[in-house]
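To keep things clear, I will list the structure first and then write my remarks on it.
Omission of a single protein chain aside, the complex is shown with its protein chains in their original locations.
Up next is subunit A:
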C-alpha cells in the first residue's frame, strides 16, 4: 500500500485511487462537485484543487485537481496550503456569481452540497456586483422540479442520466457560459431512474416534486432506515416524516444492494401512506369497533376465532413477523400464502433452485460486475428496475477492462474511459416476449413466446453440458441463437443468468437454472438472479404455507368459519368470480390492511395495519437477503403493526404458541428459533436494549425544530414524546450523535456535510461498504457439494391455437404494483388497460388498433382496447397485469375468443 504525505503527515492509502478519494476516505474535508463515487472523475468543476510537491525540498509546489491525480507512493501534497485554499475559495466564488438569491425557497436548502461546500471553502460574502445570467425552466413531469438558475455546470446530471442510466432525453445544450441542462423540449423525463437526479445534483436544479407538495427541510424530518416495498429487490431507503405524514424517500446506501441509487417507483411510491383511503380505526361490520354492540374489539375477534374453524391468509407485502405470527395464531395447517397460483409456483420453484442448486443468487452489486448476461423472459426495467441499472453497468465491464489494459487509464478516469470504450459493449442476450428497454444494449435480443424462450434456454444448457436434455425440433434460427449464447457464456468468467416471474413461465425459470448449473459444471463462477413479484415474496415462500387455491377448496367444502387475511387484496390474487365466491362462502373475514380495497368491503372485522412507515419488521428479498425496516413515526391513531394486532388476538384467544411475545425482539427470536431457514435474523440489527454510551439512536437530527409548538394548537402543554420499546432508535432528537451501527442509520449527516453526500463519512472508503459491514444477511447459501437436480423436461414449442390466445403478462413499472399507484405522479404515468395483439391475430379476430376486444373467461366478461405490436408472437396476447382497473388475475392462461 502506497504512503502519501498530506500536509507533512504520512498516510497509508489504497492503490489505484485518486487523491480526492484518498483524502475523503481518510476523513479529510475536501470540497468537490463533479466527482461522484459511482460516476468517477472528469475534472470539470475545478473545486478539489490541492497542492502537490515534487519532493521534500519543493516548497513551491503546483496546484492540481485532486480528483484527476492518481495516488503514488511517497507523493507529497497539501490540502491546507494557502494557495490551494484561496484557489478553491475563488473557484466557488466564480461558480456562485450567477447563483440566484433563493435558498429560502429552494427545496435543496439544508441538504445542499453547494451550501456545504461554500461554507467549507470559506466563501462567505459575495464579491460579484454585476448582473446575473438567468434561464427559463422546463416541465419535467410529475417527479422532478426544474430550476436551471441554480446550476453550477458540474455535468453530474447528464453523466448520471445519459452515461450511467442510459437515458436519452436529458442533455446539455447551448455553448460557453450559456450551457443548459434539460430536455430538447418540455416533457416528462422518460428514464425510470430520473428521481436520482434530485440526489445527484449538488444543488437545487432538480428537486423532488412530491416533496414540494408538502415541503419539509431535511433537519425537520423524523427519519428511519427502511426497505423499499416496491418490488422484490429490497433496496434500502430512508423515509422521512413530519406532522404525521411521510414526506420523502431518499436513498440509503447499501454497498451490496442498491448502492447510491433508487428507481422512481421506489422513490415516489410512498404516498399511499398519506392516502385519504387509509384505514385509521378498527371497524366491525363497517362501523367503528369500540362500542359496537357494546362489546370491546378484542372480544369480537375472540368470538370469531375461539372454537371456530379458522384459516389465515398471509401476504407477500407484509413483514416476516406479521406472517409468522399469523401462522402461529391459526396453526401451520391452516396457513395459506396469499399469492396467485402462478406466483406461488414460480417463487417456490425459484426458492427450490436457490436452495438445492450449486449456483448463488447475485446481489445487485454482484450483478453489476457480471461480464456476460443472459436474460430469459424478463423485462427487468419493469419487473425489477434497479436490476436493469445493474445490467447496464455489467454491459460496460468488459470494454472498460479492455480500456484500462490497453490505454492504461484508471477506471475512475471517467471521460477518458468513455472515450476509449466508445460504443463497445459486453455480451448481453435478451430473450423476451416483447422488446425491452435493454434491447439497445444487447448483442442479441430475440422475441418469442415463453415456451420457446425456455426451449432456447434448454438448448443453450445442452450445448454447455451433455448432461442436459437435448431439445428436438428446434428451428435453425433457434439453434443459431443457442449456439451463439452458449459460446459467449462459456468464455465468460462471471456470467449472470436472469429470469423470474416476468414471463409467468416455470419452464423459463428451469431453463435459466439449467444454464447456470451447466456453467457451474464447467467450473465457471456463474450467478443466478430470479426476480420475485413483491417485497417479501421470497420470505413468505421460505416461511411456507399452503396454496391459496386449496384454501378455496376448504371454503367451498364449508369447512371454514373465519378467515384472517393479512395485508392482502384477494381480488388481486384470484379472479373476480372466484374471489366473490370465496367471500360469499365464508362467514367472517378479519382483515388487517392499510387501505380500503375491495377485500376490505367484505371484512367483518377490519383492523388498521401499519404500513412500512408505521411498523418494524423484516423483509427477505429475491436473493434471500433478510433486511430489517424500522418504524418512522407513531401514527397517533389506532394504526399499529399487523403482528402486534395478531399478538393481541393471540392473547385474547389464549394462544399458547404466542404466549410471552410482546415486542419485536421477542417475535424475531421466536422466528429464528422455530424456523431453521431464518436462523440469524435476530442478529440483523442490535436489539431494543442496545445503547451507545448509554443512549439510544435519535431519529431526529439535532436541529429538529418546533417541538414546543407543533402540538400547541391542541394543548399548550407538550405531551410526552412517544417511546420506542421495540428498537434501539428513539422518536426524539435526544441520543447518541456519532455513527450508529450500519443497519440502523436513520439519516446521513456529518458536521459540515448536510447533504446526502455525507454518506462518505459512513463508509470504510469512498464508494466502499458501510462501516461495520453492509446491512442485511443472505439466508440461503448455494448447495455446492450436493447433487445438482437438473431439469430434464423440455417444453413443447408454442403453437398458436385456432380461436384461442395465450395471455402473457406484461409488467409496468408504474401501475403493476398495488400500493405505488396511490401516488398521483405514478398514477399519471400508468398505462390504460389494453390487450396487445399481433397484427395477424388482429386480422384473425377482425379488430384493429383501438378497437375493443371482447371475450369471456370463467363466466366473466372482459372488454379491452386493442394495441397492435408485431414483436409479439402470433397466437399470444399481452395483457398488463396488476393495473388497478384490470380484473384478470391469472396470466399466463389460454383464453378462447
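Operating definition for what follows: a residue touches a chain if its C-beta (ideal position, glycine included) is under 8 Å from a C-beta of that chain, and two chains touch if they have at least 3 such contacts; residues count from 1.
We adopt the following convention: contacts and distances are computed from a predicted model.
For the omitted chain of this complex, the UniProt record lists the protein as "NADH-quinone oxidoreductase subunit I", which is one of "Glycosyltransferase", "ABC transporter", "Transport permease protein" or "NADH-quinone oxidoreductase subunit I". Of A:706, A:803 or A:884, it is A:706 that touches the chain left out of the display.
Within the set A:104, A:124 or A:802, the residue that contacts the chain not displayed is A:104. Among the residues A:81, A:116 or A:147, only A:147 touches the chain that is left out of the figure. In the full complex, subunit A contacts the hidden chain through residues 100-105, 109-110, 130-137, 147, 149-150, 173-176, 178, 180, 212, 214-217, 219-220, 243, 703-710, 712-713, 715-717.
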